[in-house]
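Only a single protein chain was left out; the remaining protein chains are all shown in position.
Right, chain A next:
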């Protein structure tokens, strides 16, 4: 009986199993059968013998894919060199890496020829390079060479076309077939077909060109740059037009275009069709036939009416009031419109098939533009309508980030070009695509500092990490005494009392040697003395001894308590990309004198935190020393006291945010003027006006005023509240 029961039970189970294995699917289909019979998909068959099929390759063949009789790697390389040149250039074959090994990435510009003036744009490019930290005046040190001949406009009908470039180049002893040369170009070819011909043989030179066609583009070798206007600022540059993040994006128009309609010739296919999507409501697409001398010859029936409508709208108003902007090809693939739309936060809808987008090697354009297809123009309206408001907002913000990071000035365009080339030289020390496409942008991230996201102050949120839990106190000593003042001893005591302190570094910047170690206070905290070179910029040198993310920068005369330090550090951990500190200053626009003013008076605002007592990320030491051009550091070293302003300007330029002031016990005896003992008011005011001059010179270097003001101070939650001090975590701050 028992056996039978088991048997029945088993049969029952087995039949259920069978039903499940083979029938479930069928039953489901059966339920829907009547209506969907015709739709039953014919899928790829499940072959009965599919498990018997052979592998696509013998496993051993896959793992020993070599044939010693083949060319040796060296022979192959030699063979490549002879085959892959000119139009098939790659870095491996056309670039001499060995030139960059000894002196690093140094760029040389040919001296300009007297008889051949260069265009405004080209002289801006050259001066960008000459001001950059990569510039070298010595050809023998150089890794990359830039011609002095203006090659920007190679349309031979243009006034700026330089004749006989080939001949001139052949005369240069450094030319070397174009190896390690970088050639800039904005316009190539001319009516009617606008070919990409430059009118001279670039040989093995890298071409940085606007309107690059993917077919001519040598991937990983050439660089596509944006077309920029003559009056594009040298540095700084205008900010983008997005001032607020609206949701839903409440702009008047969805999609706009205003431009020429080509009646004939290259590019007319697309430009001629644009008017079709105009609906007069939220899609405005206006064209004019008026261009060129003989437009009336080709004029069609639309022209007159279109020309009238065209005048009714202002181009800049449309840019400002539209969510999307059509950026079609012109005669060439790129247009000024591209950067204009980008700046205006009008999301570019690209209709320029085959355009190698600017810096596409680094920039992920899919996050800021809609790459449309010229052939599918009529689908564009429905496609952009379907984009979710949240994505629109993200796109808009990304346009602004990209504009500001890579395009708003000639400096940025040129530096981006150089950095892309530099990254190719050592792929293992280069920026990942993420770094190029996240704030603050690739130019401000030095792969020589680190390639690990967590080492930078900017990416903790995206990376899911947090800054280190300890800080390094970094005390600068400049006093002439040569012995240790009471001040400094007290300071060391206070700092080493902090639970977050990892070590103390003393930068000894005096003529006299530092006192022997027994004179220093005996604390458990590791204390290291660094002998400075007695330059002001020393204090921001990236010393290897600084191992923590946070640096507490201190002047010897400052007085701080342990709880102030503790609280400030806790605050800094919430804002690791900013300077967080105690004494502050502010800047203002002095309309009367037409320059920037600097004030140390108590004000309701602040824009500078003195590095006499401030936390910041150690990466800023690297940026200060490696990123800023030498000229700027020399400027600071030449002035008495300006390095801290430069640091504040630098951090503000990177973050676009104000520094943070935290609660302090009592007002620090105001630092600057009084600190240098024995100096009278005159010296103080001289120093003060120097700082003001310095600020103005920095603004000139940066091309704009990066400092941002803040109206707040961060205090402990119960600061000066009427509660028992026993409840407070930082009671000593209130004494």
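Things to note:
One rule holds in what follows: a contact is a pair of C-beta atoms (placed from the backbone, for glycine too) under 8 Å apart; a residue touches a chain by one contact, two chains touch by 3 or more; residues count from 1.
Just so we're on the same page, contacts and distances are computed from a predicted model.
Missing from the rendering is one chain, named in UniProt as "Exostosin-2" (options: "VNG2A protein", "DNA-directed RNA polymerase III subunit", "Exostosin-2" or "glutathione transferase"). The chain not shown here is touched by just one of A:74, A:138 or A:533, and that residue is A:74.
For the chain missing from the display, the contacting residue among A:136, A:400 or A:472 is A:400, taking the whole complex into account.
In the complete complex, the residue from A:112, A:252, A:320 or A:463 that touches the missing chain is A:463.
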